Structure formats: C-alpha cells, structure tokens
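Would you mind keeping the following structure in view while I ask a few things?
A protein chain is absent from this complex, but the other protein chains hold their places.
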Amino acid sequence: MKFLAISGSLRKSSLNTSLLRAAAALVPQGVSMEVRTLEGIPLLDPDTLEAGFPQAVNELAAALKAADALVLASPEFNYSVTAIMKIALDWLSIHPDAPLKGKATAMMSASPSGLGGARAQYQLRQMLIYPDAKVLGVPEVMVGSAFEKFDAQGELTDQATKDIIQKQMQALKELVNC
Amino acid sequence: MKFLAISGSLRKSSLNTSLLRAAAALVPQGVSMEVRTLEGIPLLDPDTLEAGFPQAVNELAAALKAADALVLASPEFNYSVTAIMKIALDWLSIHPDAPLKGKATAMMSASPSGLGGARAQYQLRQMLIYPDAKVLGVPEVMVGSAFEKFDAQGELTDQATKDIIQKQMQALKELVNC
Amino acid sequence: MKFLAISGSLRKSSLNTSLLRAAAALVPQGVSMEVRTLEGIPLLDPDTLEAGFPQAVNELAAALKAADALVLASPEFNYSVTAIMKIALDWLSIHPDAPLKGKATAMMSASPSGLGGARAQYQLRQMLIYPDAKVLGVPEVMVGSAFEKFDAQGELTDQATKDIIQKQMQALKELVNC
Partner (left out) sequence: MKFLAISGSLRKSSLNTSLLRAAAALVPQGVSMEVRTLEGIPLLDPDTLEAGFPQAVNELAAALKAADALVLASPEFNYSVTAIMKIALDWLSIHPDAPLKGKATAMMSASPSGLGGARAQYQLRQMLIYPDAKVLGVPEVMVGSAFEKFDAQGELTDQATKDIIQKQMQALKELVNC
C-alpha cells in the first residue's frame, strides 16, 4: 500500500515537511510513504486552462491517483493553509482524473505556537468536501510548540507525537480498506 | 475618502472583478474606489524574505496603507478563497508597514451557484483576524446565480444587488469614521 | 437497513422536519427511515452526570445505536445549528454507548433565505469530528428559498430537491456498506 504525502511548505528546513518525513517512518507494516513538496506547481489561472494542464500538475495528479491514500501537512498562515497548498488542491480538484475523489486522506500540522496549526486544519477539511476526498476524522495530529519536539536536524524527537502519528497512519490504512 | 478594492480573480472576464467595478460606482458621495487585480504578485517563499519584499508587494502594501478602507472580492474555489487572494493576504500580513492593521474592510463575492461564494467569505473572515483588520459585519454581499445578474459585458444589472452593495459601501464608510 | 433522522427544530410546522419527512419517502429500496424531533431532551449540565443519563437521552442513544445511519437536519440560527440540536449532539457524544462513533451520517437543511442553511452545516460538520461520526461528503442538500419548495401542508413539491435528496440517501446507503 502506498501513501502520498504533500507538504504545503516551501521552506528548506520546514517543520511540516519534517513532520511528514517523520510520519513516513511511522507507517504501518506493508505501507510506504513518499513525501513531496510543491515547487514548480504554477498558479492556477482559469483563462489558461484551454492550453491544458501544466506538466507538473499532471505529474502530481498521476502520483496521487496511483497512491492508496493522501497525507497533507501545511503550515498555518493567517489561520488557514498556505497558498501553495491551496494551489495544489485547486488544481487537483479540477483535474480530469479526479485524483482526490474518494481518496482516503489524513492531515497533520506543526507550528511553534501552542495550537499546532489547528485553525488551518479545519479550513482544510472544508476545502476537501467538494472534491469528495474521504477524510479521516480522528485521531488528529496537531503538533504545538514544535521547536521543542524536533531537533536542529529536523528529526522528530517527541515520543508522544510519534505515538499519535503512528495511530493516525494506522487509522488511515484502515480507512483505505473500508 | 479612498477605498482600495482587490479582486482575487485572475480571469479576464471575472464576475468578481466585475462586481468590484460595479461597487466602485456605488460608493457614497465623497468616496472614490480603485479596483486592482493581483497579476504579478509572486508566491510567498519564506526562505527568500531576507532579500526583501518584491516590488509588486511593496506597491500593493503602499496602496493599501494609503487607502481608508479595503474591499475584497474572491471567487470561491473549493469552499475557500482563491490561492492568489491568499498569497496577497499572506504578503500583506507580514509586510513591515502592517497595512491590514486596523483597516476597515468589507468583502463581497459572486458565483454562478446559489450560495454566491458564502463559504469562501467565512474562511476569509477567519484569515483577517490575525492581521487585525477591522472587518465589517453586516450587510453581507453574496451574489448567487450571478450569470443572471450581470450582462454579457460584465455590467451588473440587478437592482436588488446594487442596493445591497450601496448599503455595504455606506456601512464601510461609517466604519472608517468610527 | 434503518436510517434514523433527527430534526433540530422544535417548531410544529418546521421546514426542516418536513424536509426529513420528505427524505423518508425518498430512501433507497430496502431502507426505512424514522424521523424524530428532540422534545424532552434536557439541557446537559455536567454537574448532574453522576446521577446517570436522562431516560430520554438513553432512549435516543439506543435508537441511534440500532440505526445503520443518521440523517441530521437543522434550521440555521445565527449561522449555526439550533441549541436543541447541539444539546442532542453533546449528549450523544459523551454517552457510554458511543452511538455516533463510526456512524454513517448525512446532513440536510432548508431555509427561507437563499443559502439554505449552508453556514450551519459547515459548523455541524466540525461538531461531528470529535465524536468520530463517518460523515458523508457530497452530495450536499441545502434547500434555499424553501417556502417556494414546500406547499402549505409541508409537502416537498420541488422535483430538483427531491432528486438531490434521493441521490444523497443513496450515497448514505453506500457509505454504510463501505
């Protein structure tokens, strides 16, 4: 079983990309998870759609279509997801292959503040209704005070966080099978 | 008094840009409103901020700083605002001149569906809390079934919609003065 | 297969209760749907929980536990669900039998305004995350301008609305089986 993880951060030393890398090591037996960032995904301008979808978008859509499940992680900017995460979702939601449709999806986030990106997650959940993703309810993964939970190399060191991620990845696997 | 209107659509014949143009003709006496679109505002990559803010962002921030009030209109993509609108808000929220802080702000939207972009507006309201914009409550302007309310040239023809816009622009003027 | 429908309206001639009654006649073959209102469900005061759950709550929880799926309909009060609907959800979420957990759940709403209760539905979706209900994504049923779609006896007369309800009930049946 293959999970695709997409980070909404463009930062080189991103907490959220690090979080996904940590999650990739915590998936259940028999699952592998690839982590992607969104460099090269262009802005969606509806007037250019007649020319077809950009190659980078087609490639992302194909990777998602081929995956059994999706894991999203985004920094919280202004109490919502980043614009690049929204760009990706908007492209994927109108792609003719409908890669989000019915796709088992989990989300996680990390932030230096106490809330761990919670506000962005509830907006993200709303964004996934129309494309008809099959979004996991609980457990939710919101990693607050994140600088205390990752070391300087971006390794997740907090055991309680590892445990909840492991539970979420297990629940996502079960959601695929349901 | 000067209002700045920002459209979250990049489409040439955008309903939401047309809506703002209609609003510009419905502002109270003594108010003028400039309508802008967001071409040229680049993606926000935190790793590039040390090089300074892009010229297009500085220019937008200066225009907003100089305005007495802000009017936002965005198409609804996946039950939220467009990514380009989010890009603009994210830039403005971290700009050293803090042009959103305390700024009287109204929002409107139009869509072909019945809901008129309502879902995007409630997400947008949440995005404006942290930058501390002074956001107008009511009246709300959500123009559903919009293709029946604009003509082929993008002129707003529906009188009830004009009336509610006029009331909102009046309320925004009063919010500036409060 | 049995669906339980719960109305968040206490009004005798409630549009939302009428909507659920209409839905009960539009369920797929092999499904029956009981429609309940919430008279007699008392306010939840945590200090009284030691005395046990009220009989009316136990009875509601048992009915939900025995049902294969749940259908919720609520009027929109102040852009959210009614307080009586919230009371019921709060009781059900802490009931020891956990009747919401994993329960396939759909929602619908009707309102005289254009938005058809949409704002309340998105708040309701958030309320259902923690109790871990399995909430249907699309199709969504939001019946705007509802007085034009029901007759004076509370009969749903609008064919397009009947069609979308039928599709939602079919999707709910499939969600039970997944």
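By letter and in written order, the chains are A, B and C; residue numbering begins at 1 in each of them.
Quick note on the criterion: contacts are C-beta pairs under 8 Å (C-beta built on N, C-alpha and C of every residue); 3 or more make two chains touch, one makes a residue touch a chain.
Computed from a predicted model, the values in this text were never measured in an experiment.
A.B. asks: Which displayed chains does the hidden chain touch?
C.D. replies: A, B, C
A.B. asks: Looking at A:21, A:95 or A:119, which residue reaches the missing chain?
C.D. replies: A:119
A.B. asks: Which listed residue (C:119, C:134 or C:149) would be found touching the missing chain in the intact complex?
C.D. replies: Of all options in C:119, C:134 or C:149, contact with the hidden chain holds for C:119.
A.B. asks: Counting contacts across the full complex, list the positions on subunit B that touch the omitted chain.
C.D. replies: Touching the chain left out of view, subunit B contributes residues 122, 125-126, 128-130, 132-135, 137-138, 140, 178.
A.B. asks: Kindly note down the residues of subunit A that lie in touch with the hidden chain.
C.D. replies: Within subunit A, the residues touching the omitted chain are 79, 114-116, 118-119, 122, 142, 144.
A.B. asks: Where does subunit C touch the missing chain, residue by residue?
C.D. replies: 10-12, 43-47, 77-80, 82-84, 86-87, 89-90, 93, 119, 123, 126-131
Methods note: only the chains that are shown with their structure count from here on.
A.B. asks: Line, ring, star, complete or other: which describes how these chains touch one another?
C.D. replies: Complete.
A.B. asks: Looking at subunit B with subunit C, do both copies bring the same residues to the contact (over half shared) or different ones?
C.D. replies: Here the answer is same, because the shared fraction of interface numbers exceeds one half.
A.B. asks: Comparing centres built from CA atoms, which chain ends up most distant from subunit C?
C.D. replies: Using the mean of the C-alpha atoms as each chain's centre, the farthest one from subunit C is B.
A.B. asks: Among all chains, which one's averaged Cα position is nearest the averaged Cα position of every protein chain shown?
C.D. replies: Per-chain C-alpha centroids ranked by distance to the global centroid put A first.
A.B. asks: Taking each chain's centre as its mean C-alpha position, how far apart are subunit A and subunit C in Å?
C.D. replies: From the centre of subunit A to the centre of subunit C is 31 Å.
A.B. asks: Just give me the whole-number Å value for how far the CA centre of subunit B lies from that of subunit C.
C.D. replies: Here subunit B and subunit C have centroids separated by 35 Å.
A.B. asks: On subunit A, where are the residues touching two or more other chains?
C.D. replies: Expected reply: 126, 128-130.
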